[in-house]
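Every protein chain but one is kept in place in this view of the complex.
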Amino acid sequence: MTSPPSTDHRLDDHRLDLQRRQRLGMVEAIWGEHKTADQLARIIDRLQAAGELAFATRVSEEKAAAVRALIPALPLRHYPAARCLVSPALPASDPARGRVAVLSGGTSDLPVASETQLALACHGVAAELMLDVGVAGLHRLLDRLEALRTADVLIACAGMEGALPTVLAGLLPQPVIGVPVAVGYGVSAGGKAALHGMLASCAPGLTVVNIDNGYGAAMACLRILGLRGGADRDRR
Amino acid sequence: MTSPPSTDHRLDDHRLDLQRRQRLGMVEAIWGEHKTADQLARIIDRLQAAGELAFATRVSEEKAAAVRALIPALPLRHYPAARCLVSPALPASDPARGRVAVLSGGTSDLPVASETQLALACHGVAAELMLDVGVAGLHRLLDRLEALRTADVLIACAGMEGALPTVLAGLLPQPVIGVPVAVGYGVSAGGKAALHGMLASCAPGLTVVNIDNGYGAAMACLRILGLRGGADRDRR
Amino acid sequence: MTSPPSTDHRLDDHRLDLQRRQRLGMVEAIWGEHKTADQLARIIDRLQAAGELAFATRVSEEKAAAVRALIPALPLRHYPAARCLVSPALPASDPARGRVAVLSGGTSDLPVASETQLALACHGVAAELMLDVGVAGLHRLLDRLEALRTADVLIACAGMEGALPTVLAGLLPQPVIGVPVAVGYGVSAGGKAALHGMLASCAPGLTVVNIDNGYGAAMACLRILGLRGGADRDRR
Amino acid sequence: MTSPPSTDHRLDDHRLDLQRRQRLGMVEAIWGEHKTADQLARIIDRLQAAGELAFATRVSEEKAAAVRALIPALPLRHYPAARCLVSPALPASDPARGRVAVLSGGTSDLPVASETQLALACHGVAAELMLDVGVAGLHRLLDRLEALRTADVLIACAGMEGALPTVLAGLLPQPVIGVPVAVGYGVSAGGKAALHGMLASCAPGLTVVNIDNGYGAAMACLRILGLRGGADRDRR
Amino acid sequence: MTSPPSTDHRLDDHRLDLQRRQRLGMVEAIWGEHKTADQLARIIDRLQAAGELAFATRVSEEKAAAVRALIPALPLRHYPAARCLVSPALPASDPARGRVAVLSGGTSDLPVASETQLALACHGVAAELMLDVGVAGLHRLLDRLEALRTADVLIACAGMEGALPTVLAGLLPQPVIGVPVAVGYGVSAGGKAALHGMLASCAPGLTVVNIDNGYGAAMACLRILGLRGGADRDRR
Amino acid sequence: MTSPPSTDHRLDDHRLDLQRRQRLGMVEAIWGEHKTADQLARIIDRLQAAGELAFATRVSEEKAAAVRALIPALPLRHYPAARCLVSPALPASDPARGRVAVLSGGTSDLPVASETQLALACHGVAAELMLDVGVAGLHRLLDRLEALRTADVLIACAGMEGALPTVLAGLLPQPVIGVPVAVGYGVSAGGKAALHGMLASCAPGLTVVNIDNGYGAAMACLRILGLRGGADRDRR
Amino acid sequence: MTSPPSTDHRLDDHRLDLQRRQRLGMVEAIWGEHKTADQLARIIDRLQAAGELAFATRVSEEKAAAVRALIPALPLRHYPAARCLVSPALPASDPARGRVAVLSGGTSDLPVASETQLALACHGVAAELMLDVGVAGLHRLLDRLEALRTADVLIACAGMEGALPTVLAGLLPQPVIGVPVAVGYGVSAGGKAALHGMLASCAPGLTVVNIDNGYGAAMACLRILGLRGGADRDRR
Partner (left out) sequence: MTSPPSTDHRLDDHRLDLQRRQRLGMVEAIWGEHKTADQLARIIDRLQAAGELAFATRVSEEKAAAVRALIPALPLRHYPAARCLVSPALPASDPARGRVAVLSGGTSDLPVASETQLALACHGVAAELMLDVGVAGLHRLLDRLEALRTADVLIACAGMEGALPTVLAGLLPQPVIGVPVAVGYGVSAGGKAALHGMLASCAPGLTVVNIDNGYGAAMACLRILGLRGGADRDRR
């Protein structure tokens, strides 16, 4: 147990959990917000060497460009709407994995909804985005109701008062995952009002993930899709 | 400016604002929660002497009985659902003052909705109560939509996530006053989730009063009804 | 739109949502905490008349006895550990509906875990309770790991810091629903620390319901079990 | 329900609620804070094509210039004090729609008060601004009292402790809408102290909107003015 | 440093700070809320033996009777409006110590205002109580303005939104001490809205003590009165 | 994985962690607050059978009597000041385990300080209690400074603003453990002000446990005393 | 009551309260944080024209330079440590107005302590600054105790846990005004821990102003100094 205290530890001790995909069947996301381009490049490089997909969230276009400049040989792609960086390419989508709808109440929820969709795509699940079906214009939601009946899982992203998943869960029997979004001002700044609205919901059986946690909602969806029977069940 | 400091001041210095009805056209509610039966009896007695209606909120049946025992000559009536005490009788209702609907999402909101209705009745305004039109069972609300179009003002009481006034204000053009109700548990305990949900609402033009403030919503409604033209306007 | 304002509205306007079982396949729980024995008895009586199961949560033994005295002809049963009242008898459990484990970290979480188990039993789903598998004694949890691999859904109830669902979701690939429990003192009083710990969890795909919401976790579980293929899917 | 997951969805699914003006009689504001110039330009362009007024809030002068550069053919006007963008020109003001006063306690409340005034102007309602009538210098407010008696609706913007609407509602019988403003420091930072002060107000019938929500206050005012009788009522 | 750990320590180690009156010129209040009658009786007995005045706050009538039964020989007096217990008698009031006005907005603030007045009386300062001069009925306050000009210190107790001290400090140049009071409901429950309103006040030079801390306001007033020159200054 | 869902699970699944004493060298406390006398009696009975000490916190005298009536054969002792129940007798204290001082600022902190002392006594550590050494009367603390220099560990319990451990840690070099106490009112109600004051302390190296967690402070102290060399170290 | 809604109101309606100095004897501070250089220049120009001192707080060096460029003819002086702008020169200090000490616990409190000192200087009161007398190094404070006994008023600025005014008020009998400072991190970020520590203080008679409100503390001090007898009293 000796270590040189005057040396600057940076990332050398970052030990990637490469067994997670095997154990849980999920790609471990790299949370890009507090990491430098240098840290991201090193982690992606090591995942690549291990034959794993790299999926980094909360990466701006500028930071993505800086990462690409550091590891130009790797096939990185940045998705600006989702603010994510993926390497190498996404796998082909497999319709047998299930049908997922990602809904949101407004354009401002787009980054979170897109992160959710992309995280599912990393696992071969194609999800449909339905933007602007918020509750203030209820008819827009009711128009889509029949189409939504065919989905296996519904993921509803909402900021402000976060009423969308409540209304959905009162109308449809599928699993509904609420994702509070940190848009808004005053009491809704930071997403707390939306989070509390979803948790307090009087609609039965709505579950919730952390504010802005599109990746988490996608992983919860994957856990649920794993129950759909047939080949999926053997994977576990 | 001398006063006997060793004397116990109780209510002798309570100066009632008897001009308020003249100035604002509103009965001043007596907030009964922290007052003893003795204090309530004295205040009601003095209002009676001044020819004013007494309207006390948050009075339990037990406390009401104790007040009645102290001033048996006065025509007190206790409304248990609204937890209010009124003396003397309510004025006759005047349909010309306007049409008001008081809506709520569940039986637990009944005390607040009833306080609202009773406070309006103290001013001659008959309001209709519509209980159990919450958003988790949206069809119940949509069934009533045509009836609601004829109301002048909508007052929506809701606990839990408080989505009812948002949905109403997205569907109808009238003034909508949201009253958060302190029922619920976990994040909705105390009514904060409902309050924040209403304030954060994406429906335009929804206004809000304090948690459980049925009296306040009624007074806001009176202020609005005062604009309905005709005789009302001259009163100001 | 006229209503007698001086009449005491109690429960006459309580309109039960009898279509919910059809629409969502879920029994609507009656939240017993703020309701009187009288209110509960009326609601149960009307559900009985409609041929529906009545499931009331947060009912103490005393209140249950009072309800039973009001409607002695009905086959009510009170479950003290779960603090719930059910009428008539629970349906037979159907193993084909899926395997569910309800875990908790301590004896103090028992009421919430039992409410979860009972709410599932109301829908014919038999769930196994595993108490005292908290993270402070990690070996107790690791001992059960193989048994847990066969469950379809894991529901983890935890107060204090709420770490149990995080550890579970890091070890197993199934859907994990976290239920924060309002036991604890100081910063964990009211269950907020557990709720935030679960939402902030670094384990991917954990979803959460409101504090103490055992019924809600059970309904979320039912939504998920509905995906298990076969006969269940046709019900929708 | 198929969608190409690797495509970047931006705004193509943004579906504008063009029926809102018909249904509610209100222009839907575009919340500009989290939107890029590119997103704003597309939305304004589509509203223009549909013959609707575009009203975007929280748009800085820089962002307004960027929007104008993207759609130079459209008659955009930026109002710097209100931080709003309007296209095409404001409608002529119609004195018959009612008299509104927008009051504020200090220069720092100007952006919110101006947004309120401008949102009313978008609907043909001319509102008078009265700045610097805060309660710390009570005489300034009392000097204006007679002028205020002629207004139909009073909108009071206040930061810090937010006492202005309380004092107003204690003196005058009209509808008073409080708008908490997020100016201040320490306990008043973010506007929570003003919001809570207004909600807790002992003045009867004061209603409140979210912090800084000038647009919301204006829409609430429009709903109220709709009751003023005559031609307005037929519009609904 | 040895102590018998299995012994029950109760009050034997309670060491009273008998030098405080000398050092600060202030009686140390005994906070009665969490103390048993037995603990209070012991402390009062020891103060009596040391020739000191005992002043215990937050003592109900029931607890006061129990204390009196334990030490019947001592000249205890209970002040029910102030919820305080004093022994032996209050000193004679000394007009030369200064003129103090204690104002409050409503009957519900009476316990705190009375505790303030009584704590001053323990030091020979006679303070005048003015109840029901809240800001919702501003004219009542303005009527008293001239009388208030002669006071040395103004202490303003207020619950709800706590605007009274703000209005006072905007009108008068004396020291104004705000005491938030824990009456109210919803956002004002517990006194936080009043506290924040006073701290956020735009009136210059208002200072604040903890919620319900009438004793603290009285002691702050004593510190200020000590500056009034003449004999007082020599006491320090 | 089958379990009878209609059976009432109470305590049969409560699995005690009897290995903890071996693994950590610490008695596991039974948190008595939310447990019934019946639950406590069962747990104590089983610990007794396993030859383990039972230590239950937050047990009132009434509940202790009820437990004793259920298991009259067991040598239970209740410590009223600490609100704890111990069975069988405390071990003899071993001076070689180290010197500990438990300090507190007032009589109201006594229950927490006593729980700390008793939890140490359960492990053979005799700790000295020093009550009423709060910072408002600094000289009382300074008088004891030399005596405190001989302690191995200082545990400081404080409510209100919680300044005692800060002052101690600024004067002495030993480990100082702060225990916030939930006494106080207004902003200090519930102990949050004391907790935050200790965490924010500018004195270097102060550590903190949860509010009112006397047992936790004692266990932290045991962990530290385990480092004192000699025989203690071999125990691990 | 007509106003051109399409005109941009900026500052034309800003009505300065020029009577405040007469009424309260206090200069009204201009809160510079949210104001532009342009707004500041206009206000200062008008105060100058009215013969009043201008005192603007929270003005950075950059903004001060911009103001100076706009109104080069005026004798502006910027005080960088206090972040304030004053025009014209400060009045001569008058020792007869009283002796004030402004204390602080650390260099980071300097801006607030300096603002306090400067605001007093604007009224002819010279205050002594004593920096770095925090409680973690108690001896530094005790060394100064005798010097502090001669002050009329003590103003104590403190961030982190804010214990300085508590210790002061426990040792000295003068008025003590606590100013919480928004320095710190974690639980002390924003100054809330210091504010609550001061309000919760067990030292009798400590009063508090808003976080970082050096100006407010100075004005409270002026109100107190006004009682010092002699010529001051006549001014009121």
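Chains here go by letter, A, B, C, D, E, F and G, matching the order in which they are written, and residues are numbered from 1 within each.
FYI, a contact is a pair of C-beta atoms (placed from the backbone, for glycine too) under 8 Å apart; a residue touches a chain by one contact, two chains touch by 3 or more.
Since the structure is predicted, the reported quantities are computational estimates derived from the model, not experimental observations.
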{"item": "Chains on display which the left-out chain touches in the complete complex", "value": "A, C, F, G"}
{"item": "Selected from G:Arg23, G:Arg68 or G:Arg140 as touching the chain missing from the view", "value": "G:Arg140"}
{"item": "Hidden partner chain, touching residue among C:Thr57, C:Ser87, C:Ser104 or C:Ser201", "value": "C:Ser201"}
{"item": "Sites on subunit F contacted by the missing partner chain, in the whole complex", "value": "23-26, 28-29, 98, 149, 152-153, 170-177, 195, 199-201, 204-211, 215-216, 218-230, 236"}
{"item": "Contact set of subunit A toward the excluded chain (per top definition)", "value": "1-6, 8-11, 13-15, 17, 19-20, 31, 33-35, 39, 43, 180, 182, 190-191, 195, 210-213"}
{"item": "Residues in subunit C touching the chain absent from view", "value": "105-106, 134-138, 160-163, 166-167, 169-171, 184, 186-188, 192-204"}
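One rule holds for everything that comes next: only the chains that are shown with their structure count from here on.
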{"item": "Gap in Å, rounded to a whole number, between the CA centres of subunit D and subunit A", "value": "34"}
{"item": "Junction residues of subunit D - those touching two or more other chains", "value": "136-137, 170-171, 186-188, 195, 199-201, 204, 210-211"}
{"item": "Chain-chain contacts as defined at top", "value": "A-B, A-C, A-D, B-C, B-D, B-E, C-F, D-E, D-G, E-F, E-G, F-G"}
